[in-house]
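One protein chain is absent from this view; the other protein chains keep their places.
As written, the chain order gives the labels A, B and C, with residue 1 at the start of each chain.
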Amino acid sequence: MAYQSTAVTVREPLRLAVIGTGWIGAFHARTVAEHLNDAVLHAVADPAPGRAAALAAELGCPNFTEDIADVFADDRVDAVIIAAPSTVHASLIAQAAAAGKHIFCEKPTAHSLTELDASLEAVARAKVVLQVGFNRRFSKDFARAAQQISTGAIGTPQLMRSLTRDPQVSGGLPGAEKIRTHVIFTETLIHDFDTLNWLNPGAEVTEVHVMADALVAPEFRENGLLDTAVVTMRYSNGAIAVAEANFSASYGYDVRGEVFGSSGMVQAGHPAQLSTATFDAQGEHRPTERLNIELFADAYRDQLAVFARKVRGLRDGTPGADLAVPGGGDARAALAVALAALESVESGLPVRLDAATRLAVQA
Amino acid sequence: MAYQSTAVTVREPLRLAVIGTGWIGAFHARTVAEHLNDAVLHAVADPAPGRAAALAAELGCPNFTEDIADVFADDRVDAVIIAAPSTVHASLIAQAAAAGKHIFCEKPTAHSLTELDASLEAVARAKVVLQVGFNRRFSKDFARAAQQISTGAIGTPQLMRSLTRDPQVSGGLPGAEKIRTHVIFTETLIHDFDTLNWLNPGAEVTEVHVMADALVAPEFRENGLLDTAVVTMRYSNGAIAVAEANFSASYGYDVRGEVFGSSGMVQAGHPAQLSTATFDAQGEHRPTERLNIELFADAYRDQLAVFARKVRGLRDGTPGADLAVPGGGDARAALAVALAALESVESGLPVRLDAATRLAVQA
Amino acid sequence: MAYQSTAVTVREPLRLAVIGTGWIGAFHARTVAEHLNDAVLHAVADPAPGRAAALAAELGCPNFTEDIADVFADDRVDAVIIAAPSTVHASLIAQAAAAGKHIFCEKPTAHSLTELDASLEAVARAKVVLQVGFNRRFSKDFARAAQQISTGAIGTPQLMRSLTRDPQVSGGLPGAEKIRTHVIFTETLIHDFDTLNWLNPGAEVTEVHVMADALVAPEFRENGLLDTAVVTMRYSNGAIAVAEANFSASYGYDVRGEVFGSSGMVQAGHPAQLSTATFDAQGEHRPTERLNIELFADAYRDQLAVFARKVRGLRDGTPGADLAVPGGGDARAALAVALAALESVESGLPVRLDAATRLAVQA
Partner (left out) sequence: MAYQSTAVTVREPLRLAVIGTGWIGAFHARTVAEHLNDAVLHAVADPAPGRAAALAAELGCPNFTEDIADVFADDRVDAVIIAAPSTVHASLIAQAAAAGKHIFCEKPTAHSLTELDASLEAVARAKVVLQVGFNRRFSKDFARAAQQISTGAIGTPQLMRSLTRDPQVSGGLPGAEKIRTHVIFTETLIHDFDTLNWLNPGAEVTEVHVMADALVAPEFRENGLLDTAVVTMRYSNGAIAVAEANFSASYGYDVRGEVFGSSGMVQAGHPAQLSTATFDAQGEHRPTERLNIELFADAYRDQLAVFARKVRGLRDGTPGADLAVPGGGDARAALAVALAALESVESGLPVRLDAATRLAVQA
């Protein structure tokens, strides 16, 4: 007897293009190229001379360009992954939507609610998917916590906490002189704002207060650097939440959450991920994870896998079209908190959020 | 051969009197009677008819009275343990000092800095010991954290957290209608304020902001009840601290601390104290402690043992006279934060503390 | 500007064939089809009518056959994954080697040292890779432990432990009547034997003693069922090891290891993998993993990824040709212990292993 052939329906692969080839763009491109089943890295685009070419060569990507418009004009592209500088995210979302491309966009999606709203309108008109890179929602630890909350295991949230501490590099904070004031809120804590919103379903932030400082690199305090911040938030259901960040954790990447409710508490995250412990004359020791892409390796991969599955579901009618993903509304809710936090830093006072407009108003 | 006698120098026992026989007074009296070596429960005093007599009978205490002045007039009394209502603590401290008695006083030692200062002056004049009931300092978990910080294991503190969640009783908050607004700050969080001060040695609180609410018993919000609070504090060395409290934890008594510094982090406390874990079809389970005197059983006992040892050291020249204990200055520092927190609740704004006077001034 | 093309060297994909389409064979086939980069599922083979066809259809595999010889005759096949019944493993290894195919074979590779030796000779002659499915070596938890041991963190091993507890199914042990006596040693504990050998590098087992019983399904004790076993092993460097197995853990899949040495201890594995904890009136709770492919999801995938990388390295000169993998010698060492264990069960006595021949001799 010899081989028989399978009547395989060869499905067209999903063709993804990555826009922006910085650290996170290159990481996403590699994830698509090496870890996504049924999706291919079709093109990479970056206006910086030579960078897209280099990444394409490294990953075996067939197309590259320094003109992002090429991607939008390419009918073969099913979806784009936007990992450009955050200042152009909103504009790229709008262009991608206008071109009918599904969109995965890194956070933050915008730096003002006005520009964000414009881009979300474009998405709504085009009826494309917009998934935002709130990868923490794809962490198994956090997803389990969210599931516990949604099934009522802890009752109504009353006290919440979410923190992000970035790993220390070379004992300091390289590039501190270029970090603008808003970064800790719009780039870092925006993850925590989204996490808290997600873990308190149906509630909205109504008040924000911040204490922040440059403690890691105090020599750049005068430049406006903030590298340490505690944001206190009041929610419409009464819950009081604390989001906390620091740019320089000696022991590695530290992301944790805690929700205390009327009938229980749930915690997620721990700097030591392995179950391995070593004991010696100095006591018990566990290794801690160094990088966000170590701590959240699965989450980074899974958010793109879900995106691809959802887009394919919409294109081919395969399962997945209805998968829930963090979208434009979530991006808006988190950005509103980040902007209010920035305002609180400037005034030194609490800031109230108007539930209707979600615009910050001085308390 | 027959017995030989030891040339034992029989030391006079330390004679302690307990003032106030409510829940915590009775608990301290029992600790003295049953767990302190070389100290005896000499007298109990309480103006409430019959209560001192009942406790004396129960514990085999030889003397009781309804007139607290009797205790101060009794030359045999070496030291008093004040566990009366906190409104009379400062007055009792001053009277005890005037009578030359060493003093252990439950927290809070006063409700205003003015009355506290008056009592501390009396203590200073009389040169007696004043130890404040900040029992958390005697928890092995927290003491280890303090030791790690003092030896530089985590560098300079940048982010701090201390929380107290009281155990839920009968699924609600009995007596909620009688709990006044300040209680969560002056009775509960004052432990956390002291803990944070202790874990950030040499630094002073310069700014306080509060978000608080009645979430456990919202029907008493109009009465001024606060049962949930988040207090954010800025320290003179830049550290930003969060103190958090809630009056109704379903899973028992929860006290934890965390200090993140320039070169590390230390954590203390966990609701599950035993190492015992049970695994079944629902997963892994650990029992949690229900009561503060369970979670801190050793700390409650050890704080009195240290007090007795210190007093004896002063009286008899035995070792212990120099033992460090939380004293009047610590009580004042914690009270200043509690009062600022109360002021912040009333104004809804951050409150600055003047380092010189330690009085709160509106931000 | 328009797209530019990358000068991509299209590498021939690695073509893998899976032999055997039972539970684990289907699982491996799916891993190749969905999770391996640069490798394709080229063919599936199973003599059972219709099974290979069904799996090929499900996974989009282009070729299937009911005649395993087809796979060996197919020049396009780079390597085979053997997941047939273990009774034919050794024969298939020899055939695959004779055909020049690289080999990944599930454990156990054989049921006698004689047939294993014959197959290993074929492998040696053909100079193909033989990787054995000891997936525990690819678990990050265990790999960290092995790394700690190899760097000397715990000194010389003195006491060791490795355990496997399979998850309970429907509260019982389905198919118990068909489970033969040797299965707990050759199919289950063989993982633990290999783990212990791996964690005690350079040492050999010299003595084996077993206590075993049918405790989960005692009604099949008369059939020879063993569902619970404790195997004690002495190593040539003096270390004493315990391997323990049970077929019915109510709380899920439980695999753990512990090595105690002259200057420390290392532990790996825990039934609860997530950091998520829920606290309620009953205490603290953590979810446990149910299935081996949950607990070791990464390890199952990574062992095949490493195999593919190694085979590609040998074929194409890409990095990876020198990757260390568990091979024929490891399979032999573990099988020798399993056979000695079976002998100990039959005699009720300890069994010595002759270091030279690695054949068991009655103590």
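Methods note: a residue touches a chain if its C-beta (ideal position, glycine included) is under 8 Å from a C-beta of that chain, and two chains touch if they have at least 3 such contacts.
Here the structure is a predicted model, which is why all the values come from computation and not from measurement.
Visitor: From the listed residues C:Gly264, C:Pro287 or C:Gly328, report the one that touches the chain absent from this view.
Guide: Result: among the candidates, C:Gly264 touches the missing chain.
Visitor: Consider the whole complex, including the chain that is not shown, and state which of C:Tyr3, C:Phe72, C:Phe193 or C:Tyr251 touches that chain.
Guide: Here the residue in touch with the unshown chain is C:Tyr251.
Visitor: Return the single residue from B:Ala29, B:Cys61 or B:Leu225 that touches the missing chain.
Guide: B:Cys61
Visitor: Determine which one of C:Gly175, C:Gly238 or C:Pro319 touches the chain that has been left out.
Guide: Selected residue, touching the omitted chain: C:Gly238.
Visitor: Just name the one of C:Pro49, C:Pro174 or C:Gly348 that touches the chain not displayed here.
Guide: Of the candidates C:Pro49, C:Pro174 or C:Gly348, C:Gly348 is in touch with the missing chain.
Visitor: Quickly run down the residues of chain A that touch the omitted chain.
Guide: Listed in rising order, the touching residues are 168, 250-251, 254, 271-272, 279-288.
Visitor: Could you list which residues of chain B touch the chain missing from the display?
Guide: With respect to the unshown chain, the touching residues of chain B are 1-10, 33-35, 37, 43, 53, 56-57, 60-67, 70, 74, 140-142, 144-145, 148, 153-154, 263-270, 273-281, 287.
Visitor: Please identify, in ascending order, the residues of chain C that touch the omitted chain?
Guide: Output for chain C: 155-156, 158-159, 165, 207, 209, 211-213, 215-216, 218, 228-230, 232, 234, 238-240, 242, 244, 246, 248-251, 254, 260, 262-265, 348-350, 363.
The rule we apply is simple: only the chains that are shown with their structure count from here on.
Visitor: Which chain is most remote from chain B in terms of Cα centres?
Guide: C
Visitor: Round to the nearest whole Å and give the separation of the Cα centres of chain A and chain C.
Guide: 37
Visitor: Counting in whole Å, what is the centre-to-centre distance of chain B and chain C, each centre being its mean C-alpha position?
Guide: The separation of the two C-alpha centroids amounts to 57 Å.
Visitor: Out of chain B, which residues touch more than one other chain, so two or more?
Guide: Within chain B, residues 250-251, 254 contact more than one other chain.
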